[in-house]
Structure formats: structure tokens, C-alpha cells
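Structure provided below as C-alpha cells; questions to follow.
A protein chain is absent from this complex, but the other protein chains hold their places.
Take a look at subunit A:
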Amino acid sequence: MMEHFEIACLVRNSAGVLTRVSSMFTRRGFNINSLAVGPTEDPALSRITISVNGDENIRSQCIKQLRKLYDVKDVKEMISEERVGRELALIKLKNLPETRSDIVSAVDIFRCKIIDFSPSTLCVEITGEPSKINAFITVVEPYGILEMCRSGLVALQRGCSYLNEDIDFRTANNEARQ
């Protein structure tokens, strides 16, 4: 598998921030594998988790270029041994009598759930490391995947280290306004 790394960043929750981040990747020729963005415990901040394909040079450039963006408040690499990470996928499969029981056992073995069922289709929800989802997809591919969507990885560091250690963004922002 191609070398890849994972980055989490806290960004200002402002208009266009996702464009600013993703445009930096385009401009520098970095290749995004997956990107997930959502709100955080602080309404002023959003968190973006990005999985990127690339070697050591790209990794360090990517982190440094992210740090230069005005809206990016903190950036950390999520190293796989030191983080917990999950991705969600919804996969719609052909529901044929002759493959149904094989699909159900795969769902059972991978500990995922069937969340929709129609006479001709069924939809599986699977959560886990991206590698687990990849493995499940390989298993069910022969049964006919009709469509699927993946959330991209989200990750937090293990234990008591966290991303916004150094910043209290809301306070800083209030000071700037005064």
C-alpha cells in the first residue's frame, strides 16, 4: 500500500475555511486520501481530519504549509499507535437469495449491522479502522456493491494529549475584537 499519514487540525469555524485548506493541497500537489470535517466542543472551531498519500517529504511540507494558513489554529500528525480512529461506511449490496446468507455471515464476522433491507437490496453499516472497512469491501465485492459512501477517518489522540492544549481561541478572539 502507498505510504500515507494522517493529520488532524483545528481551524477557525469561518466561511470558506474548508476551501482554504483543500486549496492548499491542490496548489502544492498533495493527494488527499480522505477528509472529514465537523464541529468541535468549541463553537468557534472545527476539526478536520485528513488522510494523505505521500512520503516523508510530503508529510513534513504538508504539516508546515497547513500551519501557515491563517485559519488553521493547530495541526498534529495522528500516529496510528498513538491515536484512536474510526471511519463509517454505508454499503448497499445486491440482495439475492443465493448470496444472502454469505453476506449475513460476513456482517456477523466483521461485527457490522444491516440497517436497511428490501427485496432486492440491503444496506450495511460498518465502523472501524479504514483497513477493516477495506477488508470487508473485499469480502462483499463479489456479491455486487450497488453504491457506497465512506465518511473518511476521524481520530483523536490516545490518553491525555489533545489538540488545543495551547490555545483558548475564544478568549484570543475576544481580545482581538476589543
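In this section, a contact is a pair of C-beta atoms (placed from the backbone, for glycine too) under 8 Å apart; a residue touches a chain by one contact, two chains touch by 3 or more; residues count from 1.
The working rule: contacts and distances are computed from a predicted model.
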Hey, which one's the missing chain according to UniProt: "Acetolactate synthase", "Aldehyde:ferredoxin oxidoreductase", "ABC transporter ATP-binding protein" or "Alpha/beta fold hydrolase"? "Acetolactate synthase"
Residue touching the undisplayed chain, where the options are A:Q61, A:T99 or A:N164: A:Q61
In the whole complex, of A:T19, A:S80, A:S105 or A:S131, the residue touching the missing chain would be A:T19
Which subunit A residues would touch the chain omitted from the figure, given the whole complex? 15-16, 19-20, 23-24, 26-27, 57, 60-61, 64-65, 67-71, 176-177
